[in-house]
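All protein chains but one are shown at their positions in the complex.
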Amino acid sequence: MIRVEDLHRHFGGFRAVDGASLSIESGSITGLIGPNGAGKSTLFNVIAGVLPPTSGRVFMDGQDITGLPPHELFHRGLLRTFQLAHEFASMTVRENLMMVPGGQTGETIWSTWLQRARIEREEAELHKKADEVLDFLTIRHLAHEKAGNLSGGQKKLLELGRTMMVDAKVVFLDEVGAGVNRTLLGTIGDAIVRLNRERGYTFCVIEHDMDFIAKLCNPVIVMATGQVLAEGAADEIMQNEAVIEAYLGTGLKNKIKAEAEA
Amino acid sequence: EEIKLGTSLGFTGPLESMAPAMQAGAELAAKEISDSGLLLDGSTVTLVKGDSTCADAAAATATVERLITAEKVRGIVGGMCSGETIASLENVAVPNGIVMISPSATSPALSEIEDNGLFFRTSPSDARQGEVMANIIMDKGIQNVAVTYTNNDYGKGLAESFQAAFEEKGGTVTVNSAHEDGKADYSAEVAALAAAGGDALVVAGYVDQGGSGVVRAALDTGAFDTFVFPDGMVGQALVDNFGTEIDGSFGQNPAAEGEGRDTYVAMATEAGFDGTGAFSAEAYDAAALMLLAMAAAGSSDPGSYKDKIMDIANEPGEKILPGELAKGLEIINGGGDIDYVGATSVELVGAGESAGVYREVAFNGGALEVVGYR
Amino acid sequence: MDILNAVVAILNFVVIPAAAYGAQLALGALGVTLIYGILRFSNFAHGDTMAFGTAVTILATWGLQALGISLGPLPTALLALPVGIAATAAMVLATDRTVYRFYRAQKAKPIILVMASVGVMFLMNGFTRLLIGVDEQRFADGARFIMDVRSFRELTGLKEGLAFKTTQGLTIVIAVIVVWALFWFLNRTKSGKAMRAYSDNEDLALLSGIDPEKVVRMTWIIAAALATIAGTLYGLDKAFKPFNYFQILLPIFAAAIVGGLGNPVGAIAGGFLVAFSEVAVTYPWLKIAGYLFPDWQPGGLLQLLGTEYKFAVSFVILIVVLLFRPTGLFRGKSV
Amino acid sequence: MSDSHYLSATGMRGGYGKADILDNCTLTVDKGQIAVIVGPNGAGKSTAMKAVFGMLHLRQGRVTLDGEDITALSPQDRVKKGMGFVPQVNNVFPSMSVEENLEMGAFIRENDIRTTMEQVFDLFPVLKDKRRQPAGELSGGQRQQVAVGRALMTQPRLLMLDEPTAGVSPIVMDELFDRIIEIARSGISILMVEQNARQALEIADIGYVLVQGANRYTDTGQALLADPEVRRTFLGG
Partner (left out) sequence: MSTNRQAASASIWRAPVLFAILAALFVLEGTVRNGMFSGSWNTSLAILNMGLISAITALGVNMQWGYAGLFNVGVVGFLALGGLAPVLISTQPVEGAWEAGGPRLLIALAAAVGTLALAAQVRKRLPKWRGLAVTAVLIGGFIIYRWLFDPAATAIEANNPARHGNIGGLGLPVLLSWAVGGVFAAAAAWAVGKVALGLRSDYLAIATLGIGEIIVAVLKNEDWLARGVKNVTTIPRPVPFEIQLQRNPEFLELANSWGMAASTASGIWVKLCYMLLFLVVLLSIILLAELALKSPWGRMMRAIRDNETAAEAMGKDVTARHLQVFILGSAVIGIAGAMMITLDGLMAPVGYNPLRYTFLIWVMVIVGGSGNNWGAVLGAVLIWFLWIKAEIWGPELIALLTSPMPDGNLKAHLLASAAHMRFIAMGLVLLLVLRFAPRGLVPEK
């Protein structure tokens, strides 16, 4: 589905992404993990057209999509969420969702003068759809709230909700879990699986919560210092010495125990 | 009767420092006539002030609209700058049949405007000044000059008419370029003028605007040391600003020979303002003309007194100087004829504009000297 | 070929005037950029703050002159500056208290503050005119020239003259000192860093124990000082006329923005860029060509564009710069 | 009434506009203790933290620190009283370098800050490499580390952290919790909000479960972890 070939993205002299090559199989839920500053978000941003690459190519379904602007990628079915929530702060939560689908009749200015009836029909449908998504995210009661007033986690949910408004092909999720209540995160995980199975979405998920990754993702790609460090099934990865060394650590429990013993 | 006259002058805006002396001039005339008690059986005259802003035609139009339709003025002394004058004349004064006498709008365009005989000015058209200036320069034996003008209808009209006249006489204008008023810096303009060169620099600008800025920069860099100053520049302010630095420069402005002007300046000093201020005397004359014409017509109706203005201003008749307005009124009331000379040797020609007698001035020893009249 | 005369001509008509003008713009732009950087709005009242500060300085200068105090070859106005700065600081602090503080507390959008500053601009504009009138005021005294055209010609025997005014020299020297001091203050002192922190993230500054009102006060005081200094130097070099100080606002903003809003280095660079592009791009090369190639008789002035378009040209340059560096030469902020 | 707890915020009621977010919410921490707040998104956890720090108008309730009533104090004054706070979002100075961010944390301190800074760099080694880089250019997790580092620089008596581990990698999270324990051992009180609730409750002396602005459960961390109801509804099973 997505293939990244020898991708570089440098900031001044700093190589945030430094020759990463990877591919995301169609129909998979691929996990992307790695230490802070490994270049995961930067990689996302390059794929999603927010940042131009320094060098390297990105392909989607065999077509070169390097450097295409984000709005075109959206119309090709590539959606993404942001690590720091990017809500439309002065719009209501429901409007945040209703604006998402592309090609709405009412988005052409002439139509707003000439095709009112049609627009109203479409709006009614969008409204229904948005409410379904809100129900799913447990924030229906906030439909009229300004998105800027949401709590940190609620913004994250809204971020995810937007990707559910359209039929996407591949969705990039940048730490949807950070700041989200774990019980709800479980539900979100279920939803991801369902979207994957029922609607055939491909997912690429950045997340630091290893339980979540382990439950959901296959395969898991590990990045470190701008390159791919390892790739494989979740349980393999968790055993990988290099990954433990760079990313997972030996675990908190051991330490507490050690201290108690001392 | 209480006769109201409006003044439409730029109290705020780019020429705000010129306006007060003009207003004072008009007030002086109005007061003189009021005090005499001789106008239309002891009518009093009050002036209603209007701010034309000089630059904003819409604001000026609104002001004149108010003066005419709300204050019910019987005539207007103004506008001040040509563009704004044209707008308010065409849009308000003419439709309402109100007389406007401008002391200072000098654009040649105003000579030909369709005014139903309602517009006059006590200053001459710049077309004339260009010729006079060309003659003066030629007489000094200067053949090459650079010209800088303030970029409005006044500056450009004057610069063009000067260039035409000067070249016809065989002179060369090395460069004729505009400067904008109120800019922060005139180095670029002076650099260009200096590069073009010339034996003198003609500054067709305003003394308290870009004109002085250009002169300042030209003096500082040594680009020119002889300047030619037309009416927008000649004034006490110029001497105050530059003192002996402009020794050897010269110029001209509309102002007639004779005691009229001196008397006026003395009267102004007594009244507590500077009568030498640019167009202050013209404003006095504009107001006086208008009121004397009312007396002659026996009515303050603009429709009837507009026809008297030319009679009052020109020969034949007894000459009337500033301070002698009462005498003028007496003569008129007695059925006599007057020739209003006023502070600027008023002589209206053509469609009612000053014929244009200019005094030639020279700057020496840090003072302005009048050397002759043309 | 006469290279010396050509060089002197360029120095005299382009380099020196543009450098002095650039320094004046830079000082003004520093004030604008500081307010933008820390209080996060474009302060349209800055030009009139400059006018106000200068007006007070002029009044104080006259007072000193009346007392017979002078600074020898330097303008007396330098002695009067502290008075002007103090009055202006009091003035802007009062405005802050009555006007801006309210919007800060409201966390109003920057545009609201901009509009409020337009209101303040009108007010100050009127007050300054009430204070000192609308006429041009001259208050420069002391020696006018460090080097004047005539002495230069006598000294060197060159045909071209070179003038360097005391005020130009002063402007450049003071600009350098002020800029250095401001840098030192912002980057090295605790208060300076607190100001930068406040400008970055107001709430977090609060959590770090920084007193926001103190930062705001300090910003205004520095801005008032910069405005008064800039205004006075400009007035000394050119002339003081309240209306001109509104007009100078445009190039000042251009300088601040092209340099990168909120960035002091940018303000300086911007000031010089604007000044030099105004003067240099419209410079006619006729005279220089005359010195370099005495036999060549070109038809025109060898001028790229007439001076009528100097403002336009400088803006074109600014726009081109911004196209390549969308937040100014030195990566400014944008709210 | 003097309070035996080091920090005690009792009966807090208040919000942003008309509607109250906090509903009679009470939080206390003792000296050297770690208190952890958990709860669903939008429960009012961050709001409660802001209220304790004086960034929110309280209609009811009072806050005391070390027995002293600080309900009316401004946030800066609370900083001077020894409170430090890491907000959930916007918690760095983006255009200032990492080092300057840390210096700002120590703004109110008069003594030498170099050793503290070294300690922070020891804790988050990556920050040392990036000390001259503007914080705005850091990755999400690195930023979070700067934010915590800044609060540590204050050397507070009470440290309040709003989701300090959001977005940091497991290895850093372990380090961070580790360090938090250490800090608490040295007598500093910790009040933190966490969504990595299980790890957090493990080290918590006291845990609060907040739902719709009200205290739902209050118990020791271990006890809450052991409660199946709590686990299922709030800790993700």
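Note that the chains take the letters A, B, C and D in the order they are written out, and that residue 1 is the start of every chain.
By definition in this document, a residue touches a chain if its C-beta (ideal position, glycine included) is under 8 Å from a C-beta of that chain, and two chains touch if they have at least 3 such contacts.
What you see is a predicted model, and the numbers here were worked out from it, not measured in a lab.
Student: Which one, B:A87, B:V175 or B:I246, makes contact with the chain that was left out?
Tutor: Final answer for the missing-chain contact: B:A87.
Student: From the list C:L27, C:I58, C:A254 or C:L301, which touches the chain that is not on show?
Tutor: Answer from the full complex: C:A254 touches the omitted chain.
Student: From the list A:L79, A:V133, A:V176 or A:V243, pick the residue that touches the absent chain.
Tutor: A:L79
Student: Touching the absent chain in the whole complex: find that residue among C:I85, C:V120 or C:A227.
Tutor: C:V120
Student: For the chain that got dropped from the picture, name the residues of chain A it touches.
Tutor: So the residues of chain A touching the unseen chain are 48, 50, 69-71, 74-75, 79-80, 82, 86-91, 95-96, 98-100, 102, 104-109, 112-113, 116, 119, 122-123, 162.
Student: So which bits of chain C touch the chain we can't see?
Tutor: 36, 42, 44, 99, 102-103, 106, 108, 111-112, 115-116, 118-127, 129-130, 133-134, 246, 250, 253-254, 257-258, 261, 306, 308-309, 311-312, 315-316, 318-319, 322-323, 326-328, 332, 334-335
Student: Mind listing the chain B residues that contact the chain we can't see here?
Tutor: Here the touching residues of chain B are 11-12, 16, 19-20, 49-51, 55-59, 61-63, 65-66, 68-71, 82-84, 86-87, 90-91, 94-97, 107-109, 112-113, 116, 127, 151-153, 155-157, 160, 178.
Here, only the chains that are shown with their structure count from here on.
Student: Between A-D and C-D, which chain pair shares more contacting C-beta pairs?
Tutor: Result: the pair with more contacts is A-D.
Student: Centroid of chain A to centroid of chain D, CA atoms only: how many Å?
Tutor: 28
Student: State, to the nearest whole Å, the distance from the C-alpha centre of chain A to the C-alpha centre of chain C.
Tutor: So the centre of chain A lies 49 Å away from the centre of chain C.
Student: For this assembly, give the contact graph shape among line, ring, star, complete and other.
Tutor: line
Student: Which pairs of chains touch each other in this structure?
Tutor: A-D, B-C, C-D
Student: Which residues of chain B touch chain C once you look at their complex with the stated criterion?
Tutor: 14, 16-17, 151, 175, 177-180, 182-185, 187-192, 194-197, 208, 212-213, 216-217, 220-223, 237, 240-241
Student: Contact residues on chain D for chain A in the complex?
Tutor: Chain D reaches chain A through residues 16, 39-43, 45-47, 88-89, 126, 137-142, 144-145, 163, 166-175, 177-178, 181, 195-199, 202-203, 232-237.
Student: Given the complex with chain D, which residues does chain A contribute to the contact?
Tutor: Touch residues, chain A against chain D: 11, 33-38, 40-42, 83-84, 139, 142, 149-154, 156-157, 175, 178-186, 208-211, 246-253, 255-256, 259.
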